[in-house]
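Quick one: the structure is below, questions incoming.
Yeah, one chain of the complex is gone here, protein chain that is, but the others are all in their spots.
Right after this comes subunit A.
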Amino acid sequence: MASVAELKDNHAKATAEVNSLRERLRKRRQMLLDTDVERYSKAQGRAPVSFNPTDLVCCRTLQGHSGKVYSLDWTPEKNWIVSASQDGRLIVWNALTSQKTHAIKLHCPWVMTCAFAPNGQSVACGGLDSACSIFNLNSQADRDGNLPVSRMLTGHKGYVSSCQYVPDQETHLITSSGDQTCILWDVTTAQRISIFGGEFPSGHTGDVLSLSINSSNTNMFVSGSCDATVRLWDTRIASRAVRTYHGHEGDINSVKFFPDSQRFGTGSDDGTCRLFDMRTGHQLQVYSREPDRNDNELPTVTSIAFSISGRLLFAGYSNGDCYVWDTLLAEVVLNLGTLQNSHEGRISCLGLSSDGSALCTGSWDKNLKIWAFSGHRKIV
């Protein structure tokens, strides 16, 4: 083997080459960014979405958690929502009637994420126990009224930050973790099918905080990380990320595919949301707040969701704002945080019902709220 001095020298040379190539790549990419969505839309003479003050209203407040709400997920059919809270419980709600159908006490109270299975029969959750627990909602409660864990997915070496079932596969689930990896699981056997990142060179270099599975091609998913990048993965090729997306300047707390499945949105600690093109890697738009007049610290983006057409981008912020962005014109057209009956704390999570008719927001004020359109709708 070469001497230490030679190895160090080679390492320094390789590092310099990588940095130089990265810079060339950055410049070349810059040249391809001939416009962004906002400029392109304005050039076409498009007008922003215009809401009347009472168009979007809070039509339900789901009260029941005794701690901050951290995560929520809708069922693909029905109107059920599962939420996870600092109180160490999962609650399953019928969003239409506001009733709680299940209240699940967790073994590890430090839960960070929850998800509904595609058939609505099971829920998954994970957190600081570094595991993902699965509960079958039809199972018999024990003497204390608690649902038993039907499966424990163990193997992560750090907290589970996010979990999502693969849309057309009841038995597959993907988790993201503070151990810098994502894992694809077979829920029936509780086995790891693939690990994305970790040992392999193109994995994240920071905690992975969020993930989103492509609904049109469920072999593809994106993950957002504290390393300020998003990575695209093909579940059939775990050995390396398909692409890495740069642009953000802080932890990426939320990542969601755009409805056309060819783009995805992100929300970050740098206070911005961004829209990226999946295939080319182009950053198509940045959604930046106006700086605070009082020069307070910029609120961070905690969670995002697109309306069913993609025309609206909902973004929850650490200061309780919930901006409704016109995705095409990059303008804030409404702030749910200032409406009547809005949350009294940070918005930590949000999600659309499967038919796109309702938005659910979860907050550190311990509540969930449902928002829907109650104004006059014009059909064209």
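Worth a mention:
The rule is simple: contacts are C-beta pairs under 8 Å (C-beta built on N, C-alpha and C of every residue); 3 or more make two chains touch, one makes a residue touch a chain; residues count from 1.
Criterion: contacts and distances are computed from a predicted model.
Considering only "Rhotekin-like isoform X1", "Origin recognition complex subunit 2", "Signal peptidase complex subunit 1" or "G protein gamma domain-containing protein", the record for the omitted chain gives "G protein gamma domain-containing protein", by its UniProt protein name.
Here the missing chain is touched by one residue of A:Gly155, A:Gly178 or A:Gly271, and it is A:Gly178. In the full complex, subunit A touches the hidden chain at residues 1-2, 4, 7-8, 10-12, 14-15, 17-18, 21-22, 24-25, 28-29, 32-37, 40-41, 44, 46, 49-52, 55-61, 79, 94, 96-97, 99, 110, 112, 128, 130, 157-159, 161, 178-180, 198-199, 201-203, 205-207, 209, 226-228, 240, 243, 250-251, 258-260, 262-263, 275, 277, 280-282, 284, 307-312, 327-328, 340-341, 355-359, 370, 372-380.
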